[in-house]
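For this depiction, one protein chain was excluded, whereas all remaining protein chains were kept in their positions.
This part shows subunit A:
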């Protein structure tokens, strides 16, 4: 195994970390570094495409390729990066607002499209960067500056949704459980097809309900669960308290990149290819007659 230290960036800008002291994002960063190291990945071969939010700052604090993009847009960008160069390990990363609110539509369609990427959702059940508004996963009744009457919209259940749409890999973890989380992220990265991991992590600044203790008390690890059984997975997904952790569902199926005509005969990444002038010539020749 290589050392997780090679994922420690040496750039001047990566020293000043913008996360609040005590935030769960630090734990996720350590989990990621260990997972990459245990998978023997090289920094050059990993790409993190992130959206916007505190969670989405990850590319600056870890030594791999990164693209810090727009709120909610990491999935389409990550999809195309993988399609353009399938030899890369591609991760789309963002918060629950990023992935489930602004980027909700892209998530739905990524499940249908099934690119071989890993979607990591830092689910702190609140908007961090914009200072504590409710997110799609904020619990009923929670009061925030913008929901002073308490949230009355039904929280979004990403796990149930993903299973309902027959996603390829669906898991949930809590970053407070380091080793288990590393294992789940490794499985997600190794899984061929779209892997979604909802990662609970406390926001110490704005979410006073879902704390480290809260997640410990209100979650449990699924034992003897068969992730290949969709109905069983769905039953687990709609349990609400305690919330199950682990791999809910796996459905192996062809990926986006496997099905596009670009790679049927030729596996060369798109950027190394030449334009097909001879094919154009043939089409133009045909246009001389009919």
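Keep this in mind: a contact is a pair of C-beta atoms (placed from the backbone, for glycine too) under 8 Å apart; a residue touches a chain by one contact, two chains touch by 3 or more; residues count from 1.
Methods note: contacts and distances are computed from a predicted model.
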item	value
Name per UniProt, for the chain absent here [options: "2-oxoglutarate synthase subunit KorA", "PspA-associated domain-containing protein", "Aspartate carbamoyltransferase regulatory chain" or "Aminotransferase"]	"2-oxoglutarate synthase subunit KorA"
Touch with the omitted chain, as defined above, among A:105, A:146, A:190 or A:226	A:105
Selected residue (touches chain absent from view) among A:2, A:20, A:37 or A:70	A:70
Absent-chain interface as seen on subunit A, which is shown	11-14, 18, 43-45, 47, 49, 52, 57, 59-60, 63-70, 73, 76-81, 83-85, 87-88, 105-106, 108-109, 113, 260-266, 269-277, 279-284, 287-290
